[in-house]
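A single protein chain has been omitted from the complex, and every remaining protein chain is retained in its original position.
Here the chain labels run A, B, C, D and E in written order, and each chain numbers its own residues starting at 1.
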Amino acid sequence: MTITPREDGRADDQLRPIKITRNWLDHAAGSVLVEFGKTRVLCVASASEGVPRWRKGSGLGWVTAEYAMLPGSTHTRSDRESVKGRVGGRTHEISRLVGRSLRAVIDYQAMGENTIQLDCDVLQADGGTRTAAITGAYVALADACASLGVMETLTGSVAAVSVGIIDGVPRLDLPYVEDVRAETDMNVVMTGAGSYVEVQGTAEGAAFDRRELDALLTLAEQGCADLTRLQREALAGG
Amino acid sequence: MTITPREDGRADDQLRPIKITRNWLDHAAGSVLVEFGKTRVLCVASASEGVPRWRKGSGLGWVTAEYAMLPGSTHTRSDRESVKGRVGGRTHEISRLVGRSLRAVIDYQAMGENTIQLDCDVLQADGGTRTAAITGAYVALADACASLGVMETLTGSVAAVSVGIIDGVPRLDLPYVEDVRAETDMNVVMTGAGSYVEVQGTAEGAAFDRRELDALLTLAEQGCADLTRLQREALAGG
Amino acid sequence: MTITPREDGRADDQLRPIKITRNWLDHAAGSVLVEFGKTRVLCVASASEGVPRWRKGSGLGWVTAEYAMLPGSTHTRSDRESVKGRVGGRTHEISRLVGRSLRAVIDYQAMGENTIQLDCDVLQADGGTRTAAITGAYVALADACASLGVMETLTGSVAAVSVGIIDGVPRLDLPYVEDVRAETDMNVVMTGAGSYVEVQGTAEGAAFDRRELDALLTLAEQGCADLTRLQREALAGG
Amino acid sequence: MTITPREDGRADDQLRPIKITRNWLDHAAGSVLVEFGKTRVLCVASASEGVPRWRKGSGLGWVTAEYAMLPGSTHTRSDRESVKGRVGGRTHEISRLVGRSLRAVIDYQAMGENTIQLDCDVLQADGGTRTAAITGAYVALADACASLGVMETLTGSVAAVSVGIIDGVPRLDLPYVEDVRAETDMNVVMTGAGSYVEVQGTAEGAAFDRRELDALLTLAEQGCADLTRLQREALAGG
Amino acid sequence: MTITPREDGRADDQLRPIKITRNWLDHAAGSVLVEFGKTRVLCVASASEGVPRWRKGSGLGWVTAEYAMLPGSTHTRSDRESVKGRVGGRTHEISRLVGRSLRAVIDYQAMGENTIQLDCDVLQADGGTRTAAITGAYVALADACASLGVMETLTGSVAAVSVGIIDGVPRLDLPYVEDVRAETDMNVVMTGAGSYVEVQGTAEGAAFDRRELDALLTLAEQGCADLTRLQREALAGG
Partner (left out) sequence: MTITPREDGRADDQLRPIKITRNWLDHAAGSVLVEFGKTRVLCVASASEGVPRWRKGSGLGWVTAEYAMLPGSTHTRSDRESVKGRVGGRTHEISRLVGRSLRAVIDYQAMGENTIQLDCDVLQADGGTRTAAITGAYVALADACASLGVMETLTGSVAAVSVGIIDGVPRLDLPYVEDVRAETDMNVVMTGAGSYVEVQGTAEGAAFDRRELDALLTLAEQGCADLTRLQREALAGG
């Protein structure tokens, strides 16, 4: 198997240029435009009083998320889910993942019976949209907590990155062209403290062995550590 | 009735600061971020071969549009229509208006049996989102036609602006705070040549008389002329 | 351009034969069969205690409307929206227009926290269904207010008419055959006192100029005045 | 148990005043306004070339029906199914019943690969809407077959009537006030030749015995015979 | 017409082998796997406190049912209604029939404001799924009432069977191969005391006469009596 170098010239363990722009909107409690290379996701945090019905009277808060792609965000236009009248399986799956990831660093008690909703809308998609969404949503969430004066709600930070095996070589942060060619594809969500929140690995072509799995996890750990640092710098820069 | 000056200090016949950023995305045939003050709309033009079934074999092309608001674009978060499972009446109405407005300057014959789809997604809403959408969508459409080498498809340009009567005074390009207070609210779509494509005037409070209607039309004519100039400058600057 | 006379022999500024039949049903608070030529719309007003949730506790009433076409009302059968599972854009748009038009002559305070719902169902469509719906719905609404003993809820009357330019000539109250040929098509809603409630003009083919717009408005003013007189006669005849 | 006479003074085996108005609309292949007392149903037959996909190439035609109630047709307004986004169980059930009933007298071979769609819309509901719908739809269908020149498609006629037991007494053609009080409720569809097409009997309160069932069937047979005669007279009168 | 004997060798008035397995699941208040030959339906009764909104404060309970077919239950796989996004007419119709049948033997007063929901899911379909569902659901309902200690809620039992005319011969309990060939098809629901709860007869091919109807009713009475005995034995065996 010939190994072709990455199209964008990156090292295998290198992130794409990452850009985190806070307060991208004027009204929202927290709003972040996060860019992983050409992938651009707008992450908006909205706070509201009260919690969903099944949680009322518990004294606990709630954090939830919705992910979606704009029709023009993909290379070929994709149909609008509102027009189709139903949310697709992939959208559902990623919305649930983003919510679960953020809830890993939430102290519901400290929130009181309030809800923070994260909306992650992909403006341009070039691979890694769900990991960019998680990484940006955390920053929007932190801004919302700060503006609401409830920073103690956050027990840590979360970031996420994709890794995959292309031509037998493990690589970090796959753009679309690599994503479609990957034999194995894994999304890893980690806390700023270096623990795992979520690991989702899928054999796209051939099944993968334990050694490959280990290599991918090691690569992802480093990528998440880098993203954690970039999140901190962004939040410090406010 | 005391007349309060405009909160943003503008003259009654003055547009908000208008910004038209072309090629805002990397892949799309045409993509424009249009800003009318704090209102920000992303307009993306996607071209595809073929036309809807009812038009097949006619030799004619088709142009259509979809308008939507991101959940976090409004002061208070609005529910996602994909999650509600149906497109709301207002969304439908505006999508139809945008499509109709653009079709006023299309030569279907020149297009051949191809379709251009305009997606206008409101990233931040502060009044006048539909008029910003039309104004920006035209520029995205022009870029798409240029990139497809079919500029002869366009028989002219279109721009749109809102006008309204606040405290008895006709004003141009209403932001949200004025929009909610307006007694009468009108959206006007005009060609670059100064003809009307669409006039939609609504008495929000009291009904209005012919004299008021005339004053609003005159104001809108001037606003559309200004927007036409800004569109031309943006397209020349590419 | 050769100007062909109207198929039904009317003068350009003449309404079709208008027929307003009150109490067309036995149970409803108000029920009117309105006919503009072959266009027949059944307008039913139903009163209920209470208001929508967002209005509760305000002390104010609410008036709303739904418009729909029976499948067999059109020349070629149109699919039932209940079967398609969604209300189409045109239906949404007209329902909203009818509601808005009626609300222009309502004193919510005088209603108390009650709701009147207008249902306008097109039994046969031959152009001008929305204007017939508004004109008939007002009469049904007046009957409902009378039967509920709250006539002071009505601060005036509303009527609506379509106007358009065919072969360069402005004409009043277009039947289907003229509607499809119209270069410009405008629906105008006016109060009995002669003020504008809604103006919706659309260039179907070529854009129109200010002079044409003025001619259409003048024609519509006269048509609405005629309809207002016919509404009064119908209500007096009860 | 005291037996109260019928509110409208009818004998127990007497139909309400039946009125069948043909060609109630101007365009449709067949259109009938059928009245069973205050119950009024508009039945419209629309013909189209072709058959549903699963029947293509069979050389056989198809007849289908849709039943619906206008929101204002009931004593208390009922919500519009298009707005609810789904057709209710009762509506589905009756639409299927009407279609099945009409198909009992169709020679598909004689139709060729064409479809006739019957739309039965209840304008005013006062009990027996489904039986009125079937009875009127047959007349509209006959008119459609005549206008299409395919009368040989009809192998007979169908009519339907409701019967029920009130205070222990079997009665024919129940209006709403009787329907809600009936212990047993049965709808019977019969051919003009006196055979059964459909029998649907339901114990609303107590279960019923074979003797009661027999009495109801005998009553229904006579009612259907009367309706068959009225259908013939209406069709002769055209 | 040649009369072919039944494929499975049964006499015309003989049921298929009937099997009623109680407590088929571990958690449910009542759960029954009922088999009519190869037709297998899982009937589960779930109890919950409270009643639907329209019944609150009445002091009365409620019993309702939902019927559905698993996609793989039919000879050719049928699409999943959850995926299609809407419940079909046939499903609606049968769900309503099952609920109505069970409610015929319920004393709502004795239940108090509680709800029992019956879910009848067809695991394998070979004709008579709705009658098997009713027959099994009654047993699951009885088990639920027993486990809730409210046996007085049941005022009797219900069972159901299909009958039909094949080649001119009335037959009991039709499997799929007979069902598709039946000229007339009837479902009969009866109480254990031998009264009728529901009679639904449909002419699939030719209309049927009173004599045939009588023969079918007699056959069904005997089949329901047999099923009632089998239900009692099953419940005694617990």
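Assume a contact is a pair of C-beta atoms (placed from the backbone, for glycine too) under 8 Å apart; a residue touches a chain by one contact, two chains touch by 3 or more.
Note that this is a predicted model, so its numbers are computed, not measured.
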So which of the visible chains would the left-out chain be touching?
A, E
Please pick, from E:Val87, E:Ala207 or E:Ala220, the residue that touches the omitted chain in the full complex.
E:Val87
Where does chain E touch the missing chain, residue by residue?
25-28, 31, 38, 42, 44, 46, 48, 66, 68, 70-77, 80-87, 91, 117, 119, 121, 123-124, 126
Hidden partner sits against chain A at residues 86-90, 92-93, 95-96, 100, 104, 156, 186, 190-191, 193-203, 206-210, 213, 217, 221
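Just so we're on the same page, only the chains that are shown with their structure count from here on.
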Common touching chains of chain E and chain B:
none
So, what's the distance in Å between the C-alpha centres of chain D and chain A?
59
Find the geometric centre of each of chain C and chain E from their Cα atoms only, then give the gap between the two centres in Å, rounded to an integer.
51
Two or more other chains touching the same residue: where does that happen in chain C?
85-87
Arrangement of touching chains [line / ring / star / complete / other]
line
Any two chains that touch count here, so list every such pair.
A-B, B-C, C-D, D-E
